[in-house]
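What follows is subunit A.
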Amino acid sequence: MVPLSWYLALSALLFTIGAVGVFIKRNAITIFLCIELMLNAVNLTFVALSGFFGDVGGQLFVFIVMTVAAAEAAVGLAIIISIFRNRESLNVDEVDAMKL
Partner candidate 1 sequence: MTGELEKILFIVVAAIAVASALNILIQRNPLYSALSLIVTLLSLSVLYLTLRAQFIAAIQIVVYAGAIMVLFVFAIMLLNVPKTQPEVEKQKGLRLLAIPFAGVLIAEMFFVLRQIRPLTLPVLSGDPDQVVGTTWSIGTALFSDYLLPFEVTSVLILMAVVGAMVLARREGD
Partner candidate 2 sequence: MTNLLLEWVIKTIVILLILVTAVAYVTLMERKVMAWIQMRVGPNRVGLFGFRLWGLLQPAADGLKMIFKEDIVPLQANRWLYIFAPALSLIPALMTFIVIPYGSEINLFGRAIELHVTRMNVGLLYVLALTSVGVYGIVLAGWSSNNKYSLMGGLRSSAQMISYELALGLSIVCVLLYSGSLDLVEIVNKQSVWFGHMGWNIFRFPLMFVFIIFYIASLAETNRTPFDLPEADSELVAGYHTEYSSMKFVMFQMAEYLNLITASSIATTLFFGGWNGPFVGRLPILGPVYFVIKVLALIFLAMWIRYTVPRFRYDQLMRFGWKVLVPAAIVNIIITSTVILFLA
């Protein structure tokens, strides 16, 4: 049997990779992809704990997280598109002012 700690270690590793991506990448879409990766790393923890403790709550959290991620992706990408229209750039360093 695969022990619980393996799943948690993998989840931590994926979360770290996502966090590093958010810091080092400059392309807004890639940063967004890294955020999705972080969400998925957390989802893995939820599902692992839910499976090992035999409680369905963790899996429901994942379900809700996916819904929120969908809403977030739709709105976030719409923001990125409208920024791109005005700035002709996806580099986050060039869009650091809170206005269009």
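A word on the picks: all candidates are chains of the complex that A comes from, given by their letters.
One rule holds in what follows: a residue touches a chain if its C-beta (ideal position, glycine included) is under 8 Å from a C-beta of that chain, and two chains touch if they have at least 3 such contacts; residues count from 1.
Predicted model only: the values in this text are computed from it and were never measured.
Touch with subunit A in this complex holds for only one of 1 or 2, which is 1.
The touching residues of subunit A, counted against candidate 1 in their complex, run 1-10, 12-14, 17-18, 20-21, 24-27, 29-30, 32-34, 36-37, 40, 43-44, 47-48, 50-57, 59-60, 62-64, 66-75, 77-82, 84-85, 89-91, 93.
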